[in-house]
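Note that this complex is displayed minus one protein chain, with the remaining chains in position.
As written, the chain order gives the labels A and B, with residue 1 at the start of each chain.
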Amino acid sequence: MAAIASERPVPRSARLRDGGGQLALVLAVALALWGLWEGYRWIWVKTGFSWPFPVNDTTLPHVHTIVQALFVSPQVGGPWLLTTLFHNALFTAKEAAAGFALGAIIGFTLGVVLAHSGILERGFLPYIVASQTIPILAIAPMVVVWVNPRLPDPLANWGAVAVIAAYLTFFPVVINTLRGLQSVDPQALELMRSYAASRWTVLWKLRVPAAMPYLFAALKIAATASVVGAIIGELPSAISGGLGGAIINFAQYYSFQPQNLWATNLIAALLGIAFFLVIVFVERLVVHRPPEELV
Amino acid sequence: MSANEVVRVEGVSKRFARGAVTALQSIDLSIVEGEFVSLIGPSGCGKSTLLRLIGDLTEPTEGTVTVNGKSARRARVDRDYGIVFQDAVLYDWRTVAKNVALPLELAGWGRAQRAERVREMLRLVELDGFESHHPWELSGGMQQRVSIARALSFSPSILLMDEPFGALDEMTRERLNSELLRIWETTGSTVVFVTHSIAEAVFLSTRVVVMSPRPGRIANVVPIDLAQPRTAATREDPRYFELVTRVREALHIGSDREEPLARAVER
Partner (left out) sequence: MVDEPIPVEVIPRGGLGRSVGRRLRDWIPAAAVLVLGLVIWQEAIRVFHIQRFLLPKPTSIASQFWDDRSNLWHAGWFTFQEALGGFALGSAIAILFALVLARYRFFGTALMPYAIAANAIPIIAFAPITNQWFSGGITKSSKIVIAAVLCFFPVLVNTLRGLTSVNPRALELMESYAAGQVQIFRRVRIPNALPFVFSGLKVAAVLSMIGAVVGEYFGGAFNALGVLILDRARTFQFTAAWAGVFLACLFGIALYAGVAILERLTLRWAPSTSE
């Protein structure tokens, strides 16, 4: 019988121990960062340094103040801040997810088209690259004013924001799809030619699977970008249901209750991370690859 | 074309870069059914190009290539040959079984048929049990065996091989040489085999075609009359060493103009 060249799978006990070690490391770093924050705060308050900025309860609240703020009602008799922010996050998530899906599909399709035509690639790629230098917020008001009235009713309020999120998703997906589709080993193409495979077959059986790692790298970036896009998109349109609206709201009252804005940012951060983790999870399912770098 | 002539190359030349590079010049070659023909020569002699011409992976600038009585293009479309490269070129995202099944999928075979043929092929290359493994879990030699299994999965009458064992170590290489001969006998196919190694060419082939570079052409053809089946004992046969020397000399004569230093060092 031929020698087995693959490594033995790591025994379960070793894996658990390793996992435990990693978890401990993550917690240790979290504690260290917390310590850094509070330490910096303590020193600056004690000495009264004002560079780069003066430190006090308004500019840099305690970490525990921020966390506690979540479990308090900002308005008398109202729900916890956490509950309100949760609903805001859901609202923003809906916009971001719609935008992400739209941008990813268009981006992927365009990537496939450009990979197959040198002329189209040379014609459009410079503009796709240049399109990313446009500050999206600048055109956001115009996008919102133009898009919203043209949408059927259920979409009317948040559709334009989804468009903005799609805009941010589009670029990394196109670029990476293109690169991934073109990354195929020439010998693999020769092999396909030896099977007299059609262009379509080569695309779906060879190029697209080869492009998956690249695509998911882009989707990871895009996931975060679409959350950012959704939040930014909400700002000019004064949509109050999402996190963007919450940010504007708490920014206005920052001097009175700074911890609310920080708490909102915390929730926004968690939303961004959640989107990212979903993509990582899907990638695990779809892409069967040898274990590689996480980033 | 005689009754069992499988490959006929007539007056073939191949030029690249708008005529600046002549890879092959006036090649005439005839391969008969059941032969094991090796193409050997130094860099730039065009052996890989010749293989690709037979496989219609590139087109001749002049001359014709006839495979199984048809044009090379027709033969390719009809899947008359299987090809093995120096890299195994396996798809990382497919299991071993699915890799071997690839050409069958493309040919529209049904699932049950595919599964059965895959099992058969893996047994042939002695990798049964590895169906669900992924390519990166296998050693280089095992990957090449999968590549061979894939090339033979649709039972082509011709096997084209471009230095398939070039990236492997000597021991693995010798072992795979024996396995390849066993497979060749079992399937009865015709093999065209490109290699750098004189020992390998002599051990495996019924005929060795010696090529020389600049421009690429056939310098000599050495028939190998060693007994079949070839075994480890063959490598110690005096006739084997004689033939190795003959091929080596043919190589030197072929590239004599370019490498007089080699001869001097030999002496």
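Please note the rule applied: contacts are C-beta pairs under 8 Å (C-beta built on N, C-alpha and C of every residue); 3 or more make two chains touch, one makes a residue touch a chain.
Worth saying up front: this structure is predicted, and the values here are computed from it rather than measured.
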**Asked** Which residue from B:Ser38, B:Asn68 or B:Gln86 sits in contact with the chain not drawn here?
**Response** B:Gln86
**Message:** Please identify which residue in B:Ile27, B:Cys45, B:Ala88 or B:Val247 touches the non-displayed chain.
**Reply:** B:Cys45
**Fill in**
Missing-chain contact among A:Ile43, A:Leu90 or A:Val129 belongs to A:Val129
**Residues belonging to subunit A that touch the chain removed from view** = 25-26, 28-29, 33, 52-53, 58-59, 115, 118-127, 129-130, 132-139, 141-142, 145-146, 179, 182-183, 186-187, 189-190, 193, 223-224, 227-228, 231-232, 235-236, 243, 247, 250-251, 254-255, 258, 261-262, 264-265, 268-269, 272-273, 275-276, 294-295
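The working rule: only the chains that are shown with their structure count from here on.
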**Fill in**
Chain centres from averaged Cα atoms put subunit A and subunit B apart, in whole Å, by 50
**Contact set on subunit A toward subunit B in their complex** = 1-3, 5-7, 185, 187-188, 190-191, 193-197, 201, 205-206, 209-210, 212, 287-290
**Asked** Taking the complex as given, what residues does subunit B use to touch subunit A?
**Response** 52, 55, 57, 76-77, 79, 81-83, 85, 87, 89, 91-94, 102-103, 105-107, 126-127, 133-134, 136-139, 142
